[in-house]
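Every protein chain but one is kept in place in this view of the complex.
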Amino acid sequence: MTWELLAVFVGSSIRLAVPLLLAGIGELVSERAGVLNMSLEGMMLTGAFAAAVGAWATGDPLIGLVIGVLAVVPVAALQAFLSVTLRANQIVTGIGINILMLGATTLAYREIFGSRSREQIPGLDKWAPPLLGNIPVFGEAVFRQVWLLYAGIVLIVLTAVVMRTTSLGITIHAAGVEPKAVDKSGLSVARIRWLVVLFTGFMAALAGAFLSIGDIHTFTEGMTRGAGYLAIAAVIFGKWKILGTTFACLLFGAATAMQFQLPALGVAVPNALLIMMPYLLALLAVAGLVGRQTAPAALAEPYRRS
Amino acid sequence: MSAPSAPLLSVQGMTKRFGSLLALSEVSLDIAPGEIHCILGENGAGKSTLCNLIFGVHQPDAGAMRFRGAPYQPTAPADALASGISMVHQHFSLVHDMTVVDNVLLGQTRGVLDRRGCANRLDQLARQYGLPLEPFAKIEDLSVGERQRVEIVKCLMREPHLFVLDEPTAVLLPDEIAALLEVCRRVAERGCGVVLVTHKLAEIKKAADRVTVLRGGRVVAASSSPAAEIDALVRAMIHRDADAPATPFDPAPGGETAAGPSALRSAATRARGQTDVLQVDGLTVRDVHGVTRLDNFTLTLTGGEIIGIAGVEGNGQSELAAVLSGMIAPTSGSFYVKDLDLTRAGPKAVTDAGMGVVPEDRHAVGCIAGMTVAENMFVSRLGQFARWGFLRRGAVNIAALALMKHFDVRAAGPEAAFSSLSGGNQQKAVLARELNLQNLTVLLAAQPTRGLDVGAVAAVYGHIRAASERGVGVILISSELDELLSVAHRVIVLYRGRIMGTCPADPAQRQRIGAMMAGHAA
Partner (left out) sequence: MTLQTTTARTTPGPAAPRLSTLVRRYAAILIPVAAVLAAGLIGLCLVGLMGVPIRAALDAFIGGAVGSPYAIAASINRSVVFALVGIGFVLANRANLTNVGGEGQIAVGGIAATAVALYGGVAHLPLGLPIVLPMLAAVAAGAMWGALAGIFKVKAGTNEVISTLLLSFIAIWLVYWSVQSEALLRRPRTTSATLPESLEIPESTQLPLLTGDFSFPLHIGLPIAVMIAVVAAIVLEKTIFGTGLRAVGLNPVAATRAGISYGRTVIAALALAGALGGLAGAFMIQGEQYLLKDGFSSGYGFDGLVAGLLARGSVGGVIAASLLFGFLRSGGINMEMVAAVPTALVMVIQGLIVIMLAAASFWLDRRPP
C-alpha cells in the first residue's frame, strides 16, 4: 500500500466518520441524560433535506445549513414532547418519527424536484488547518475536509468540557443515572431532558447537512441509509464516553472507506460485504465482543415523581 | 421545651388520597423552631406521606400549611427548598458514580463548578456538626451510614429553617444512631426545627422534645414530655388495650414472649430429634468490584429449627439470600438441601428440592405485579396444571382460592390483579406460595415483615411458627432484632459479611447481640 493510498484512506475514513460523529455525540449527551432517540435517523434525514433545499433555493450553502438546523428543531421538539412530556415509549416513537420523516422528505423532494434525483446543489467549502494542511502527501488528503468537521471538533471539545466541569454537565449525568436525585435537588428532570433532545436534534441536523451539502452536494431519497442507527451503535460501543464514541465512529468510517480502498489495492472482496462491514462491526460491538456495556441506569425510562 | 407562640411550620387539616386509599385524614400539627419533633407511627400510618406533602412531592387534597408565618403551598420539591425546608429521605437519592462533592453541588450552583470551594465547605460543616466525609470519594464506595451523611450535608448546605428526616435510623448501627441524634441536637440548637419520623421508641426517649402519633392517617396523640409518657404513646400508636403486649415483640405485662425460655426449651428438644435439612459450607460472595460481601458463611439447620440472621441491612444478608435462592452463584463454598448440592443449580432446582424463599424485595423478585393472584401463587408450579402444554386456568383458580382461604389473603378473588392487594396481603400470598411447596423442607424468609401492619406481621409469625412445628427448617433474615428474639430459636449475627457469633434468641442476650451487630466480637 503506497503512502498516497494510505493518505486517501485516512482522509476518507475521517470524511465518512463525520456524520456519525456529529450525530453520535448529540445522541450521547441525550442518552447520558436518559433519553434514547431512535429518531436520530429521521432527524439527520430532515437536516440533510432541509439544508439541501435551503442551499439550492438561496444559492448559499451557509443559509442552507441554518435552514437545515431550523427544520430539525420541530422534529426534535416532537420527540422530546413524546418521550419526556407524554412519557411515551421512546423506541416506538423514535421509529414512528423515522417512518414519518422518511415519507415526508421523500414526498417533499418529489414535489420540489420532481423525480430528478442528483440535482446539483451549492455545497460547503473545504478547509485545512494551516500547518497540518501542508504536510507532504498526507496534508491535503487527510486534513483538507469540509469545514463543518472542524466546527464539529470544536463543538465536541466544548461538549466534553461542559460535561466535566459545569453544573449542566453533572445535572445531565445525574438525570441519566438517578433522576430522583435531580428532582429532589429542586431541578426539573423534564427540562434537562428536553434540552438534551434539542441538542441531539441540532447535532443531527449538522450531521445530515454534512451528508447533503458537505459531502455529496446533492440529496437522494433516504440518503442517511442507517447512519443514524450506526451512530447509536457507536455510542454503545464507546460506552457512552466521548472519546470512545469518537473512536467508534472513526472505526465505522474506516470500515465504510474500505469499500473503495480494497478494490484500489486489487483485493477482490465482494462489494456487498464491504458495504455491510460497518453494520457488521456495529453488531459485533453491541453484541459484547468488545466487552460488556453498561448503559446509564435510567436510559429510556420515563421519569415519574413518586 | 414548651411550644412557643409562633410555630415554624403549621399544618392544618391535611388530607391526601391515593386512589381509594386514604393516606392522611385531617392531620394538624405544629413544629416549633429549635425543637426536635418526632412523628411516631407504624408502617402505613401516613408518616412518609406527611413528609412528602411538606416537601412538595405530592399536593394535598384538602388542608393548608403555613411556614414562617406565611401560607405555604409547594408544588414541587424546588418550592420547599426555596422556602428553606430540607429533607433526608428514607431511600437516598444519590448518584452512585459521582463524587460526594458533585452530589452536593447538584442543584446548588450554576455555571462552572467550584469543587475545591465545596470541599472546603464540607470540611467546615464536618467540624460544626460532626459529619466527617471524604469529599472526593465516590458514593458507590461509601457505607450506608456515610451515604446518609452526604444526604444530611446536602440539606445543611442550604441552611434550612426546617430539617425533615424520614426514618433515618433504619439503616444505622447503634453508634451511628447516637451520632445522628447528636447532629439533630446541634442543628436544633441553631434554631432550626427538626422533624424526625420514626417508629423506634429508643430514639424518641433520647431525642424528642415533642411527639405526634399517627395511626391510620390520623393524629391520635401528641405529647410535649414524651420520655415520661412513652407507654401511653406506644399504646396510642397501635391501639391495643392495657393488658396486651404493646408491640408484637414486647412481653405481655408480667409474662414472657411466645418464644421465651420455656418455648425455647421445647423447641430445642424438638429440634434435636430432627435431621439436618440445610447445610451451608463456607459461602463466599465477591461482587463485581472484588469486594467481599459474604465471607465464609457456614451453618447447619435442623428440621423444625428457626435460625435468625441478625444484622443491620447491607452486611451480607442480601447476598446470602440471593445465593440460597439460586439467583446468583457464590464465589466459593456450597450449600446442600438434604444432601443435594444446590450451589450452582439455579432457582428452579432450589424450589424443586423443597426450599421455599420469601425474598426481601417482594416487588422486584417475589411477585409479578401484572399477573393475577392465582397466577402469582402458582407461577413456580404451572407445569402441574398443564395438559398437553395448555394451562388449566380453572384448576389454578380453584387451588388458589383454597390457599387464599387458608392463609387469609384478602382479595376480590383469585383472578384479581395482584397489584390490587394491600402490602400485607401480597406478602401473605407470597408466603402461601412458598409454604405450599409439596416437599417443603426449608423456608428462607428475608425481611418478611418489612412494611407490614401489625395484623399482617402477626399472621406471618404464625405461619412461620406453624411451619417450624411441622418440621420445616426456617432461616429468618431480619434487621429488626426484636423480631428475631421473639420468633427465632437462635441468632447468628452478620457484620460486614462475616459471622460475628451465635447465641440463643433470648431477650437477655440483646446487649451482646447488639454489640456483635456493631462489629464487636462475641
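Letters A and B mark the chains as written, and numbering starts fresh at 1 in each.
Just so it is clear, contacts are C-beta pairs under 8 Å (C-beta built on N, C-alpha and C of every residue); 3 or more make two chains touch, one makes a residue touch a chain.
Here the structure is a predicted model, which is why all the values come from computation and not from measurement.
Enquirer: Please identify which residue in B:Thr169, B:Ser325, B:Asn397 or B:Ser479 touches the non-displayed chain.
Expert: Of these options, the touching residue for the absent chain is B:Ser325.
Enquirer: Looking at A:Val72, A:Met101 or A:Ile156, which makes contact with the chain not pictured?
Expert: A:Met101
Enquirer: Have a look at A:Leu70, A:Ile91, A:Ala128 or A:Ala297 and name the one touching the chain we're not showing.
Expert: Going through A:Leu70, A:Ile91, A:Ala128 or A:Ala297 one by one, A:Ile91 is the residue touching the chain not shown.
Enquirer: Provide the residue numbers of subunit A that touch the chain removed from this figure.
Expert: 38, 78, 82, 86-89, 91-93, 95-104, 106-107, 110-111, 221, 226, 229, 232-233, 236, 270-273, 275-276, 279-280, 282-283, 286-288, 292-293
Enquirer: In the whole complex, what residues of subunit B lie against the chain that is missing from view?
Expert: Looking at subunit B, the ones touching the missing chain are residues 2-3, 15, 17-20, 22, 25, 215-216, 218-225, 229, 232-233, 236, 239, 325-327, 347-348, 351-352, 357, 359, 364-371, 375, 379-380, 382-383, 386, 389-391, 393, 419.
FYI, only the chains that are shown with their structure count from here on.
Enquirer: Provide the C-alpha centroid distance between subunit A and subunit B, rounded to the nearest whole angstrom.
Expert: Each chain reduced to its C-alpha mean, subunit A and subunit B end up 47 Å apart.
Enquirer: Name, in rising order, each residue of subunit B that touches subunit A in their complex.
Expert: 57, 76-78, 81-82, 87, 89, 93-98, 102-103, 105-113, 154
Enquirer: Using the touch rule from the top, collect the residues of subunit A that touch subunit B in their complex.
Expert: Touch list, subunit A to subunit B: 165-167, 170-171, 173-174, 177-178, 180-188, 305.
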